[in-house]
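Then we have chain A:
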Amino acid sequence: MMVELGKYAGTVLGAYGVTIALLLGLVWMTLRQGAKMRRRLEEQERRMGRNG
Partner candidate 1 sequence: MSIWEYANPKKFMQTSSWALPWVTGLAVLTLLTGLVWGFFFTPDDFRQGSTVKIIFIHVPSAMMAINCWAMMLVTSLVWLIRRHHVSVLAAKAAAPIGITMTLIALFTGAIWGQPMWGTWWAWDPRLTSFLILFLFYLGYIALWEAVDDPDTAADLTSVLCLVGSVFALLSRYAVLFWNQGLHQGASLSLDKEEHVADQFAHPLWLTMAGFVLLFVTLVLLRTRTEIRARRLRALEARERMA
Partner candidate 2 sequence: MLALLLRDLRLATRAGGGFGLSLAFFLIVTVLVPFGVGPEGGTLARIAPGILWVGALLSCLLSLDRIFALDREDGSLDLLATAPIPLEGVVAIKGLAHWLTTGLPLTLAAPVLGVLLNLPQSGFLWLTLSLLFGTPALSVIGTFGAALTVGLKRGGLLLSLLVLPLYIPTLIFGAEAAKRGAEGLATATPLLMLAGITAGTVAILPFAAAAAIRVNLR
């Protein structure tokens, strides 16, 4: 099932491509930072005990 984009195929695909790339980048960054912070915090809590 492929839609017919006509002469504007590049334009439309480009727009969707850029959007998806940026969104995925944002999501990936968010998840990575979140995971990293969670790991560092758990590490710290293990070292210090729950309340230092």
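Regarding candidate selection, all candidates are chains of the complex that A comes from, given by their letters.
Throughout what follows, contacts are C-beta pairs under 8 Å (C-beta built on N, C-alpha and C of every residue); 3 or more make two chains touch, one makes a residue touch a chain; residues count from 1.
On a predicted model such as this, the values are computed, not experimentally measured, just so you know.
K.L.:
Only one of these touches chain A in the complex, so go through 1 or 2 and give me its number.
P.N.:
Candidate 1 is the one in contact with chain A.
K.L.:
Quick one: in the complex, what on chain A touches candidate 1?
P.N.:
Residues of chain A touching candidate 1: 1, 3-9, 11-12, 14-16, 18-19, 22-23, 25-27, 29-31, 33-34, 37-38, 40-41, 44-45, 47-48, 52.
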